[in-house]
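Removed from the display is one protein chain of the complex; every other protein chain stays in position.
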Amino acid sequence: MNRSKWKNLQSELFTNGLGVAALAVLAIFTLGAIFAFLSGYDPNAMDAMARLTKPGAGHLFGTDDYGRDYLSRALYGGRVSLLVGFASMVVATFVGVMVGVISGYFGGWLDNLLMRMLDIIMSIPSFLILLLLSVYLKPSIGNLIIIIALLMWMNVARVVRAETLTIKEREYVLYAKASGQSSFGMIWRHILPGLVPVIIVGATNNIASAIMMESSLSFLGFGVQPPNATWGSMLNSAQGYIAEAPYLALFPGLMILLTVLSFNVLGDILRVGFEPKLIRR
Amino acid sequence: MRQLIVRRLLQTLPMLFFVSVVCFTMIKLAPGDPVLSFVTPNMHADDIERIRHNLGLDKPAYIQYFIWIKEMVQGNFGYSLINHQPVLGQILERLPATAGLMGSAIALAVILAIPLGLVAGANRNRWVDKLINFISYVGISIPLFWLAILLMYLFAIKLHLLPSMGMRTIGVESPLDVLKHGILPCSVLAFGFLAGYVRYIRSSTIGQLKEEYVQIQYAFGSKKSTILFRHVLKHVLLPVITLLGMSMGDLVAGAIVTETVFSWPGIGSLGMTAVKGMDYPVIMGITLFSSLMLILGNMVADILYSFVDPRIKLKG
C-alpha cells in the first residue's frame, strides 16, 4: 500500500458527502455506546408507574413497557450491537484470511480440501444454521459473536484466496520466492500487505452484515438475553405496542438502519478508494 | 452437456450427505433433549424411558442417523417427533405458501430492478443514479422485519387497507384474497432483493456501455434509450439469471423472519416451530431441502448461463 493510495482514499472519503455523514453517524453511535452511563438512567431499572411514557423532556426517547428509559436502553443496546458486530467481524476476518491465504498460497490438495469444505458449509442455508446454533448454544454475547463469525468467514476466505492467487504470480513475489524465503516469510512480507485493501473492504461489509444478523436473531428472540437489550430485541418487544407507542419501534429500527447503512456506504467508498486495483470486482 | 449435468447432479449427492452429517452432529451435540417436551412432573422414570424408546432416542447417535437415512431413502424424510407425521408431507404442505411468496417477491424485484439498474447505470453519477443508489443502499441496510412492522402499522392498523396476518380470510377460497394477504410480505421481501439486483444490473450496465457494440450503435446515430433497452438489456439479463439461481436457496429458509412477522404459513414458520421444539427430523428435513434447492439453483444458473453465453465454460 503506497502513500498515494491512502491519499486517494482520503479524498474519496471526505469529498463524498455520504462518506462524511456515515463517519459522523458511526462516531456518534460509538461515543453514545461508550458513554452510555452518562444518560442518567439505569437501562434495566423498571418503573411500573412510568410505563410507555411518550418521548419528552424527562425521557428523550420515552419509556418502554416496563417503564425503563428508552434512550439509555438504546445506548446500552447499541453497545452490544456494535460490539457483536465488531467482534464477529474480527473473528470472521481472521479465520477467513487464514483459510484464504493458506488455500491460495499452497494450492494443491490443501486448497481442494478447504474449498470443498467451504462449498459444503455454504450450501447449508445460513440463517437456518444461525437459528440452530443459537438455540443449542447458550445464548450469550460470546457465543453470539462466534456463531455469527462462523457464518461470515467464508466470503472473506473466497475473496482472499482469489487475491492471493493473483499476488502470488506477481514478479516481485516470484523473485522473492526464488531467492529462497520461507513460506511464512513470504506470506507475511509479500502476500498479506497486498491483501490489505480486500481485507478492509470485506471487513467493513462484514460488520454491516454481522449487525444485521445479530438484530434478526434478537428480533426472533434467540439473541442476547434479557434484561440486556440490543436494538433487535428492543424491536421485538416494540412490535407489541406498535399501535399505542410507535416510537418504541421507530428508534431502534432507525439506529440499525443508520449503522448498517453507514458501514455499507463506507465499504463502497473504500472499495472505490482502492481502485483501480479492485475495479474488476 | 448432458453428461455434465448428470455429473453435477451426482456431485450434489455427497454434498447433501455431508450437509446432513454436519446438521445431525450439530443437533446431537446440543445439550437439549426432545423428550423433555413430553415430560410431566408426575411421570414415572419408566414412562419417560418408554417415550424415549418409542421415539428411538435411546439408541446410539450413529444408529439414529442410519435410521434417519433409511427413512430418507424411503422418501418420507422421517417422522416429526412432536406430531408423528411424515416430514416430507409437512414440508410439501407448506411449500406452496413459501414458494409463492418468494417467487412473486423475486419476480417483483427483478421487474423493478431492471429499469432502475439500467437507468442508474446509463446516468452514472448523475442525480438519478445517486438517488437510485441511495435507495438501494437503504434497501440492503434496512432490517426487513422493521420494514415489515412499519408497513403493517401503516397499511393494516392506520389505513385498514390490508390484512395484517395470514394467507387467507377464513372460508374465502379466492386467489384475489391470497393476493391481498400477500401484498405486504411480498413487498417487504422484494425490497430486500431489489437493492442487490439493482446494484448488480447497474454495474453490468456500466460495463456494457463501454463495450464496442455500444460505441458502434452510437456511431450509427441510435438513440440512447434504444441502445439501452434494445441492446444493453439483452446482455444485462445474463447476470440476472445467475442472481435468480442464487436466490433459490433463499426460497426455503430466507423468509423465516418475514413469515414470522406476518404469520405466513410457510416453511419458515414450520422451521421456527421445529427449532423451538427440538424436532430434529423436521429441522433436518428443512435444512436438506433448502440445501438441495440452493445447490440445484446454482447449478441451473450455471447451465443456463452457459446456454446463453457459450463463451462461458461449464465448470465440471
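Every chain is named by a letter (A and B) in the order it is written, and numbering of its residues begins at 1.
The definition used in the following text is that a contact is a pair of C-beta atoms (placed from the backbone, for glycine too) under 8 Å apart; a residue touches a chain by one contact, two chains touch by 3 or more.
FYI, contacts and distances are computed from a predicted model.
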Chain left out of the displayed complex - its UniProt protein name, from "Phosphocarrier protein HPr", "Trimethylamine---corrinoid protein Co-methyltransferase", "ABC transporter substrate-binding protein" or "Adenylyl-sulfate kinase": "ABC transporter substrate-binding protein"
Selected residue (touches chain absent from view) among A:A162, A:I242 or A:L258: A:I242
Among B:I51, B:M102 or B:L292, residue touching the chain not depicted: B:I51
Contacting the left-out chain in the complete assembly, out of B:M152, B:L194 or B:M293: B:M152
Residues of chain B in contact with the chain not shown: 31-33, 36-44, 47, 50-51, 54, 79, 82-84, 90, 93-94, 97, 152, 156-157, 160, 163-171, 260-263, 265-266, 269-270, 272-273, 276, 278
Contact footprint on chain A, counting only the chain that is left out: 44, 46, 48, 51, 65-66, 135, 138-139, 221, 225-227, 236-237, 239-244
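Assume only the chains that are shown with their structure count from here on.
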Chain A and chain B, separation of their C-alpha mean positions in angstrom: 23
Interfacial residue positions of chain B with respect to chain A in the complex: 15, 18-19, 22-23, 26-27, 29-32, 134, 137-138, 140-143, 145-146, 149-150, 152-153, 157, 249-250, 252-254, 256-257, 260-261, 271-272, 275-276, 278, 283, 286-287, 290-291, 294-295
Residues on chain A engaged by chain B in the complex (per definition of touch): 18, 119-121, 123-125, 127-129, 131-133, 135-137, 208, 212, 215-216, 219-220, 232, 235, 238-239, 242-243, 246, 249, 253, 256-257, 260-261, 264-265
